[in-house]
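Quick one: this structure, given as C-alpha cells, is what I'll be asking you about.
A single protein chain has been omitted; all remaining protein chains appear in their positions.
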Amino acid sequence: MLRFLVRRLIGAIAVLFAISILVFLIFNVVPATNPAQRIAGKNATPQLIKSVEEEWGFDKSLPEQYWTQMKLIFTGQVTSYNSHVNIDERILEGIPATASLCIGAAIIWLAFGILFGYLSAIRAGGFTDRALTVLALIGISMPVFWLASILLYYLTYKIELFPSNGYQPLSNPWEWFTHLILPWISLAVLYVGFYSRVLRSSMLDVMNEDYVRTARAKGLSHRRVMTRHVLRNSLIPVITLFGLDFGAVIGGGAIITEFMFNIHGVGYFTAEALKNQDFPSIMAVAIFGAFFIVLFNMFVDIAYAYLDPRIRLGTQAT
Amino acid sequence: MSGPLLEVDGLRVGFATEDGRVQAVDGVDFRLEAGEVLAIVGESGSGKSVTAQTIIGLTRSPNTFVEGSVKLNGEELTTQTEAQLQDVRGSKIAMIFQDPMTSFNPVYSIGRQMVEAIRAHDRSIDKKAAHRRAAELLDAVGIPDADRRVDDYPHEFSGGMRQRAMIAMGLALEPSVLIADEPTTALDVTIQAQILDLIQDLNRSRGLATILITHDLGVVAEVADRVLVMYGGKVVERGSLDDIFYDPQHPYTWGLLGSLTRLDQPRPHRLPQISGAPPSLLNLPTGCAFRPRCPHEFGKCGEVPGLEARLADSPEHRDRCWLTPEQKRAMRQIEGRIGLEEPA
Partner (left out) sequence: MSEALLEVTDLVKHFPIKSGLLIDRTVDYVRAVDGISFNVAKGETLGLVGESGSGKSTACRAVLQLLKPTSGSVKFEGREIAGLGRRDLQPLRREMQMIFQDPYASLNPRKRVGQIVGDQLKIQKVASGKELRTRVEGLLDRVGLSPEHINRFPHEFSGGQRQRIGIARALALEPKLVICDEPVSALDVSIQAQIVNLLDDLQDEMGLTYVFVAHDIGVVRHISDQIAVMNHGKIVETGDADQVCEHPRDEYTKKLLAAVPIPDPKESRARRERTTAG
C-alpha cells in the first residue's frame, strides 16, 4: 500500500509539472504575436509592453521565462494588466463561492443519482425504470445555460420564488441557502442523469454475480443482500466517477452555472478572463483547475484501492 | 427418525422468457434420507441446477412458475414466504456452487463472509465468538493456519482452499441437507479428490444428506449412493449407483457411460459418442426428448414415455424408455463397452 501511495504522489507531481509546461507553451510560445503585448492587454501603451517584457522576462531564454512566470503565479504576484487586480488573490476570494456551489450540487447529485439508479435497477424493465430512464436522458440532454435561463426566468422573474442577485456569503445562512438552490439544481441535473445510469448498469451487472447468489443461499435478508453485497460493489465505479467529476467542477469547471447565476467564484472569474482575453488570469485558472483534477484523480485511485482489496494487496494466491 | 428428510414430488419449473415459455424442469420426484448422497447427473439444459435452486427458492421471480411440492421434514417449502425461506437457507438446507472464486464477494475477507453466514439467522451472536467459530470451521475442513487465514481475502486463497472455505461456510449452521452444485468442476483432479473425500466424511460423521449435482460420472461413481439422470428437464433414469452403472436402462445413460474414458482399460479404437446436441428447451421434440439422438428409436417414441420401473426385481430402478428390458440388454453392448455408435 505504501508503494502504491508513493507512486501515485510522484505521478501526480509529475503530471502537474507537465501541465504547467504545457500551459506555458500554449500561452507564450505557440501564438504568433508578441507575448508581452498579449499579456499587457488590449489597451497597452508601448511603455507598458516594454515593462511587461522585462518583468516577465520575454527577453530571456525560454526556460528562464518559464521559471519567471511560474514564480509569479505561485508567489501570488501576478497581476492582470487589464483589471489591475492580483490574480491569485481574486482566485482565493472566489473559492468559498465555488465551494458552496459545488459541494451543495454534489450532495444533491449523489443523493438523487444513487436513489434513481437504485430504483431503476431493482425494477429494471418496469414502468419506474422506463420513467426514470427518460428523466435521466432529459437531464443529460438539457444544456446548463438553457436550464439556468428557464429557472431564472420562471422562478425569479415571473414568480419571485427565489432571489437572483448572485451569491451571498455564509455569514447569513438563510440568504446563502436560498441564493444557491437554483444554481445547485442547474448544476446537479446533468449529473443526476449520468449517475443514475451508471449505477443502474453497475447494479444490474453485480446482481447477476455468483456471490450475490451465495449471499441469498446463506439466508441473508433481502435488505442485507442489497446493501452489503450489491450496493457495496456497484458503488465502486460511481465513487471513482464522482471523484473525477467533483475535481473538475471545484477546480473552476462550473463556468456556465456561475456566470448565469452571477456567483462570483473561480468559474465566474474564468468566464470574465476569457471574455477579456486576459491571459495571465487564464493561465492561472488553468493551473488552478489542473491542480484540483490531478488531486482528485489521486484520491480516486486511493479510494479504489481501499474499496477493492485485490488492488490493494496484489493478486498473489498462497 | 421416520420419513425421508427431503421429499420432492412432481416438481415443475417454467420460465417466461422473451422467446416464450421454457419448461426447465418437467416433473421431478425423489426422496432423500439422512446420510445418503443423491447424485443428479445431466448436461446443459437438463434442469439439474434449476431443480436444486428451486428447492430453496432461489429461482423465485415474477417470471418463474413453480408447480409441485418440496417438503423438508414434512414441511412444504414451495408455499413459504421469502422471509420463511430465508430462515431455511443456510440453517436447514445449505447450498454451495461451482466456482468458488466468483462465489465469494471479492471485497470482504472470507472470515467476514463466514461471520455473516453464522449471524444471518441470529443477530444476537457475538461477533467475536462468530469469528472464532469461523476459524474453527476452516480448521475443521483442513485449511492450515486457519486463525490467520480467516482474515484473508478470497483472491488470496487457492481454488481448492476456497472451495473448502465454501463448504465450511455452508455447514456453519449445521444444516441437515447440503446441495452441492458442481462443486469440483472448476478444480484440479487432485483437489477434486480431496473435496469429494471431505464431502463423504461430513456425510458419514454428521449424517448429512447431500444432493450432488454433476455431469461427471466418475465423480458419481466415487461418492453417490443413488443417481438421477436428467435430460431436457425430465428424469430419464433413476436408481441405485450399481443399477445405473451396471444395468443402465436408458439410451442416454448408455451414451454418457460409453463416452467415458477408462484409464484402467485398453483404449477403444474410437470414443463412442452421442450424435447431435442437447435439446434447446424452447424447441423440445415431441415425444421422447432424446429421440433425435437415439439410434434405437422407433414408432412408439413419439409418445412421451412415463418414468416407470420396468424391471420386475428392481422397483426402485426406473427409466423413461419404451424398449423392453430384453431389447435394452441386447442393444447396449458395443465393443465390450456401453455405447451408442458403431466404431468407424
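Order of writing sets the labels: A and B. Residues in every chain begin at 1.
Throughout what follows, a contact is a pair of C-beta atoms (placed from the backbone, for glycine too) under 8 Å apart; a residue touches a chain by one contact, two chains touch by 3 or more.
Everything numeric here is computed off the predicted structure, so don't read it as measured data.
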From B:34, B:271, B:284 or B:311, residue that would touch the chain that is not displayed: B:271
Contacting the left-out chain in the complete assembly, out of B:8, B:257 or B:289: B:257
Identified contact with the non-displayed chain, of B:7, B:29 or B:43: B:43
Residues of subunit B in contact with the chain not shown: 43-44, 159, 188-193, 196, 215-222, 241-242, 245-246, 255-257, 259-264, 266-268, 270-275, 277-278, 344
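By our rule, only the chains that are shown with their structure count from here on.
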Whole-Å separation of chain centres (CA-atom averages), subunit A against subunit B: 53
Subunit A-touching residues of subunit B, taken from the complex the two chains share: 56, 58, 82-83, 86-91, 94-97, 99, 102-107, 109, 116-117, 120-121, 152-153, 155-158, 166, 169
Residues on subunit A engaged by subunit B in the complex (per definition of touch): 209-211, 213-222, 224, 228-229, 232-233, 307-310, 313, 315-318
